[in-house]
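With one protein chain held back, the other chains of the complex are shown just where they sit.
In order of appearance the chains are A and B, and numbering begins at 1 in each one.
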Amino acid sequence: MEYVIEMLNIRKQFGDFVANDNITLQLAKGEIHALLGENGAGKSTLMNVLFGLYQPEAGTIKVRGEEVKISDPNKANDLGIGMVHQHFMLVENFTVTENIILGNEPTKLGTINIKEAAKKVQKLSEQYGLNVDAYAKIEDISVGMQQRVEILKTLYRGADILIFDEPTASLTPQEITELIQIMKRLISEGKSIILITHKLKEIMEVSDRVTIIRKGQGIGTVTTAETNPDQLAEMMVGRQVVFKTEKTAAHPKEAILEITGLNVKDNRGVDRVKDLSLTVRAGEIVGIAGIDGNGQSELIEAITGLRKVSSGKIILKGQELTGLKPRKITESGVGHIPQDRHKHGLVLDFPIGHNIALQTYYQAPISKGGIIDYKKIDKLAEKIIKEYDVRTPSAMTEARALSGGNQQKAIIGREIDRDPDLLIAALPTRGLDVGAIEFIHRRLIEQRDKGKAVLLISFELDEVMNVSDTIAVIHDGHIIDTVSPKSTTEQQLGLLMAGHEVKKTTIDKVGGE
Amino acid sequence: MSFLDVLYFIIPSAIFYAAPLIMTSIGGVFTERAGVVNIGLEGIMIIGAFISVVFNLTFSDSLKGWTPWVGLLVAMAVGAIFSLLLAVAAISFRADQTVTGVALNMLGLAVAVFSVKMIYDKGQTDSISERFDRYDIPVLSDIPVIGPMFFHDVYLTSVLAIAVAFLAWFVIYKTPFGLRLRAVGEHPVAADTMGINVTKMRYIAVMISGALGGIGGAIYAQAIAGNFSALTISGQGFMAIAAMIFGKWHPLGALGAALFFGLAQSLSIAGASIPYVQDVPEVILLILPYVLTILALAGFIGKASAPKASGKPYIKGKR
Partner (left out) sequence: MSQRMVNILVPVVSVVLGLIVGAIVMLVSGFSPVAGYSALWNGIFGDSYNIGETIRTITPYVFSGLAVAFAFRTGMFNIGVEGQLMMGWLAAAYVGQAFEMPTGLHAVVAILAAAVAGGLWAFIPGLLKAKLQVHEVIVTIMMNYIALHTANAAISAISDGGEKTEKIHESASLASEWLASMTQFSRLHWGFVVAILAVIIMWILLEKTTLGYELKSVGFNKNASEYAGMNVSRNIILAMVISGMFAGVGGAMEALGTFGNMMKMTASTGIGFDGIAVALLGANQPFGVLLGAILFGSLKNGGLNMPNEAGIPTEIVSIVIALIIFFVASGYLIRLGLERMSKKNKDTQKIKEGK
């Protein structure tokens, strides 16, 4: 096989932490090569080494058979390596063209020749079917188009080896389909691609071969056609993975949360939740399935009192919550695991113990007469750290220093410990490894079995299908359909999420269950 | 005094007072566009004013009419070197930019006054003998109304300041350097991945601001103050920062804001002899630039105006 890239026995260390240990990856010409691993397995580190952002401590890199030292991204560019970053590296208030030519600007008499550059961008865009407007500003275009600008950046610099870092993370299903087509087209034009991902489905669909890494170690390379998702998952995690979460049938009782005719605007005054109605009953998990940006955030913020409701009613156990302050809502029996644990869930600079008291610090017995008793906080923290298996050196350790999984366990412990009647879990497993995901799913089901109502919001179809008892599909701000996970396929859900009404006969309505 | 007479008097005076502000606020535009907040412009202006006066007093015998101009160049160089302190601390050592800027202000004042006491054995220098001169611009100054307002008795330093503002606009918005500068201030990680040396760009930007701040101080000292003491520059640097913000971090906006603040200043100084203005309490005119800046920040300037990465040290590999 002819290799365009060979990374042989790469080792990269940060202080005492070994991020990459003896990893080998060989990219053949004209293939899509997937790099598979859990979060924190060392995929990004390895690619940053290839892109010249990090220098490896050991190992060799060969490009088209020749040993090279990639000292900085410029060198990588010169070697024809381009990176499509997961978090787009785009200057928001620049135009598409300005972003693409940055650092490599064509000039005329010392000024930037923007016309010629735009022409070239347009031409490249057409050649690869990228459909990008050269003069549009980044802040005005869709996420999908922003990603295509990222691709154009590499093509403009003449890259023929492209690294895609978790490219589907923020795309809609249609955009994912388009991206896959674009990747195939790039291959047919003679490019080679490394695809970084932890999504098995995508790997099976587009890649030719897969290299798996686990905890910084290279596990091996397999040909996609000769493997299956189960084998890949086992190689990635290091043990057999149960994709299906074990649970008994639900026994829903009285309605806990009743939302009727809810309308909510976002910060810019655009309607994001439109005439939405939803019921969550005691003893059931309702999963909200939908693509990011269809009003999920606004819905949660409206229920928890963080965002103003334009019209409609939110009722908890017969008591109206609409218009109440967040604290009143929390106190009346709502627990909330926020979707962004760093931004909304934790004060990262506080000790983890203080974070565990974030909802109860002002109440007796912790606070009395405006004086806070930190000993009581420590006591509460010790209890939750033990019960929820939060791995931390002590309750006084800064929350920042904990792993994502342990941070999330602390948040879940904090919320469940208050024994809420309704638990809202927004993307509770985002970015976590398989072990933590299993733990969290079990806790959610446990709440349900205790007769509590659980509202789960997730962008991951697998999660919604496995954990929920009822799935409410949200599209463009309203619930487009309510279905049972037992009688619905992922394809049907995908169509609903994209806004296509599915023929009622194909799906059993849950209503009568 | 007729209304026109007032304008003939007040507009040239406004431009005169604005020149140092224009220079320094353009300097501020450069650093902030590159993502470095430069609170230290006041201290840089002090150093510029100080060095130009010392130079002027020392060399006026040999350089005659050229003295203030050479003084300007010296202040430019010294200002750029002085600003390196901010660059090293804030860019290389990740020090808080605002704190470092405050230290720069203290240091500038202390070093300048310390040196004046060392050299002249008193807290204030003598008055300089070679000041910037005024000129009538040929042809243009003969135009009725506009001529006497804008082209009569003009300080070349004011012309220079306005020219620098336009040049800055050209550099920041039309050249590759400017594109890179703005990219570094908006999204340094993106710039880094495009092969732009963020550290180098920020050093250059800070030194440009030092150079322009130094010139600003030198113009103030050699055109307006005429000597140097601890009180020569008091608040000019901060007013330049205000002008930069009021001008939405845009060179021409800063130019306009600086001219407007110059007007407020000249009114507060000469207001007593102008009808209507003399009825306005002096304090209103004195605080006007600052109040307007606060109102501007609170009101019509969108949050989007400030460069996004401004004030944040860039640490490679942290994303």
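Things worth noting here:
Assume a residue touches a chain if its C-beta (ideal position, glycine included) is under 8 Å from a C-beta of that chain, and two chains touch if they have at least 3 such contacts.
Predicted model, so just to flag it, every value in this text is computed and none were measured.
For the chain missing from the display, the contacting residue among B:Val6, B:Val111, B:Ile137 or B:Ala270 is B:Val111, taking the whole complex into account. Taking the complete complex into account, B:Ala103 is the one of B:Val29, B:Leu57 or B:Ala103 that touches the chain left out. The hidden chain makes contact, of the residues A:Asn77, A:Gln359 or A:Thr470, with A:Gln359. Against the chain not displayed here, chain A makes contact via residues 304, 306, 325-327, 330, 336, 338, 340, 343-350, 354, 358-359, 361-362, 367, 370-372. Contact between chain B and the unshown chain involves residues 37, 39, 85, 89, 93-96, 98-100, 102-107, 109-111, 113-114, 117-118, 230-231, 234-235, 238-239, 241-242, 245, 281-283, 286-287, 290-291, 293-294, 297-298, 303, 306.
Keep in mind that, in the parts below, only the chains that are shown with their structure count from here on.
Centres computed as Cα averages put chain A at a distance of 47 Å from chain B. Only residues 48, 51, 53-54, 72-74, 77, 83, 85, 87, 89-94, 98-99, 101-105, 107, 110-112, 153 of chain A touch chain B when the two sit together in their complex. Across the interface of their complex, chain A is touched by residues 170, 174-176, 179-180, 182-183, 186-187, 189-196, 304, 308, 316-317, 319 of chain B.
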